[in-house]
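One structure, pasted below without further comment.
Note that this complex is displayed minus one protein chain, with the remaining chains in position.
Then we have subunit A:
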Amino acid sequence: MTDSATGPDQFTGATPDNALRDADRAAGPVLAADGRPLKQSLSRALRAQKLRALGLISPLLLFILITFILPIADMLFRSVENQIVSETLPRTVLALEDWEGEGTPDEVVFRALAADLVIAAEQKLHTRLGSRLNYETTGLSSLFRKTGRDVDEIGEVYLDQFEALDPAWEEPGTWVALMAAPDWIEAQADWAAQAEADRDFDSPEPRFRLDPAAGEAFPVAAPLYQRFAEVIQVENEDSPTEEEPWPIVYQALYEDLIAGHGEGVAGEAGRLIAAARDAVPGFETASAREGFLEIDEDWGNPEVWGTIQSFSDPYTAGYFLSSIDLQLTPNGVEKQPEDQQIYILLFQRTLFMSLVIMGSCVLLGYPIAFLLSNLPLRTSNLLLILVLLPFWTSLLVRTSAWKVLLQQQGVINDVLVWIGLVADNNRLELINNQTGTIIAMTHILLPFMILPLYSVMKTIPPYYVRAAKSLGATPFTAFWRVYFPQSVPGIGAGCILVFILSIGYYITPELVGGTTGTFISNRIAYHISQSLNWGLAAALGSILLAVVLVLYYIYDKIVGIDNVSLG
């Protein structure tokens, strides 16, 4: 006797499902009344519904995109982004490509650095670069700051000699005539006339354009002068017609002339150039290298150059390497010095303590949730309010309360001393260490364990345990083999919630953790708000994110995410 009416699917025989399947097999897609395939008609009919649903969630979607997805993407990007070096020192990076990492680099590199730094100093970018490189090698920040102040002096020798040769070199106009495109000179003159005539005239000066002929004639000096003109116009809102170029431009001109360039310049400028060409072989020379070493002898340190070279790529793994106590050196990836290895330890500690907190939440929360779910509704609601009570108190207040309770002269120690469990001169250290963090965070995160546990246990009917007992199971066996497995989804949900919350917790470890009880998040916060090393903070954050995702994946494999239930 079988009850076929309510039996499981039978795959042969006439059932509505099988009729559909047969029809499918026999005649291809099922057609709607108008002859379109049924699936197409169906999706058309459902489209409006889907669009409306999308419309309803779109504010939230947008909100999440802006406040969650984009920041995370930005964080991931920042953790590898390193464009500042190649943007601030483009010439140096290029010149440094062939450097082998031995001794100090060539004069060419120093000249390139001089050009880059003059421009950077003018734009006040050198300090930012210094701070960036300081994350990798300490001392670079002050080196760049100091060099930025004095880098003007490099090339001064040439400036002086050009001006001694002909005072016309002092005139900005000389340079304009030499370098600027003729149509720009005209446009600039028009603009100047207009500005003269009308006081309220405030449109900016036309952008400097380089004469292509000058570009050919002076391969080194012309691009530099063009950059000078740009910086003068953009940064200083000044005009190249009124500013004498940087000494470094004179040096570049010297380089061009001594190399035999500078032919075919016409007019007054041509005369000056011809004169200069004759004179340059007799010029006193000055090495840029010497100039830099004079400013700071650290420029002779290969480590400084190694750092610049290692971090010259626009994208770097350096932040991630730092996050796991490694560093990028010219010789490849190396371990950080022993005394600077903290991140792996911090990650381990964060994971370990989060696990301990999670475990203690399970141990403390399970019996409470069990009790709550077995009490009459009135009582359990009352107790549930007590469980939720902490949510209505500020996190800071609760954490501070733990400070009062746990400190060596605090309530708990006093009580222990009073009952004689602990000697007065040997009070327990319960705060500003791992113990403190674990106690305070277990307390704060406990509701996040109790609530999912409670809501799952609430759905387990009492008759399962009764059935188990009637079948001969002792109360413990009935609990362990029948009740507990059914509450596992709640444990899973609670554990995920508590673990993920605690792994990124910040305030409580900061307040009660001391030095040994802090989490990786405290270090991230430090890099965000104090050392301003956002790249490293982003890399640490990305690793934390990755760890959570990996754990989540493992959890899914072992427990199954379908088994997680919030009720």
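A few points about this structure:
Note that in this section a contact is a pair of C-beta atoms (placed from the backbone, for glycine too) under 8 Å apart; a residue touches a chain by one contact, two chains touch by 3 or more; residues count from 1.
Methods note: contacts and distances are computed from a predicted model.
The listed options are "AzlD domain-containing protein", "Na(+)/H(+) antiporter subunit C", "Sarcosine oxidase subunit delta" or "Spermidine/putrescine import ATP-binding protein PotA", and the UniProt record of the chain not shown names that protein "Spermidine/putrescine import ATP-binding protein PotA". Check A:A120, A:A214, A:L453 or A:A478 against the missing chain and you find that the one touching it is A:A478.
Check A:L56, A:A164, A:A193 or A:A467 against the missing chain and you find that the one touching it is A:A467. Listed by residue number, the positions of subunit A touching the unshown chain are 1-3, 5-8, 461, 463-464, 466-475, 477-478, 481-482, 485-486.
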